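Once you've had a glance at the structure underneath, I'll fire off some questions.
Of the protein chains in this complex, one is absent; all others appear in place.
What follows is chain A.
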């Protein structure tokens, strides 16, 4: 935001000029554009109201450009056109997103009952309208929980290394590859755990057969969560004021104790925010769970043995199911998943707002 807008000085380029296109003319152009578009479209019979709106928008832009360059000059006309385009980009983006939210709520409410949260898909055939996502919710919570337990110590310690100890090329390389790792596709993380854990490690304990499990999914989710947690923790640790550390050193506190007792608690709320965002992202991942957890219809509390499902995987499987009751289950599970993820995200953002360390 510029100084001009902040201070409310009235001399912006828009009103120094004396001659200005009046609002009435702009409105008139808009009405004429839509009318012209309607005549063209319905007259030729080449489309419906969507085309009228699209064509009307084009006519409006052209009309305003011509009128404004007559009255205000070409530069002001160009300004108007771009401003209109930027505003319409916003509208264009909000339409599909509103549609997503609307369908999610309207279709998701259909099966939102106690049965859905209290039963699994075990022994549910194509003709049964019952069935629920209890097993999937259990799977999601266990997998995300294990992944968090693995990743949080690793990620926070890694971030401490980058901020407090890391110097030179090695630390720079780690920092660079943390950023690169953020962009690793989730399916590649799934394939990695598949080729490493499921196909190589588990056959040792499993009579030579690969064993799919919720733990394998948790490992894949850890690979996805690690860079996010390292990155957000690193940023938070950097915000801790240097004098705090120096004060501790001056009192004779060793460095490791300074980090654990002074630096980490100061940055704690920010670190927790980052962790919650990472959890939210991991909870919505489908592809790695599909590859290494195997999915399953029954409730399985043991994450280390046998197939397990997850909410995201449940949505995917129900969406591909031929049963006519499956779509309702898929939408309700999607609504549950989005609610879970959004609650985590919003809580994280609210926590971040209370954080005293700001840039």
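Details
What we mean here is this: contacts are C-beta pairs under 8 Å (C-beta built on N, C-alpha and C of every residue); 3 or more make two chains touch, one makes a residue touch a chain; residues count from 1.
In the analysis below, contacts and distances are computed from a predicted model.
The chain that is not shown carries the UniProt protein name "Phosphate transport system permease protein", picked from "SigE family RNA polymerase sigma factor", "Peptidoglycan glycosyltransferase MrdB", "Xanthine dehydrogenase small subunit" or "Phosphate transport system permease protein". Here one chain is not drawn; of A:20, A:70 or A:87, the residue touching it is A:87. The chain not shown here is touched by just one of A:25, A:141, A:154 or A:299, and that residue is A:154.
Touching the missing chain, out of A:57, A:132, A:214 or A:227, is residue A:227.
Taking the whole complex into account, chain A touches the unshown chain at residues 1-4, 12-14, 46-47, 50-51, 75-76, 78-79, 82-83, 85-90, 92-93, 96-97, 99-100, 103-104, 107, 153-158, 160-162, 164-166, 171, 173-174, 176-189, 191-192, 194-196, 199-200, 223, 226-227, 230-232, 235, 245-246, 249, 251-257, 259, 277, 280-281, 283-287, 290-291, 312, 315-316, 319-320, 327, 330-331, 334, 337-338, 341-342, 345-346, 349, 359.
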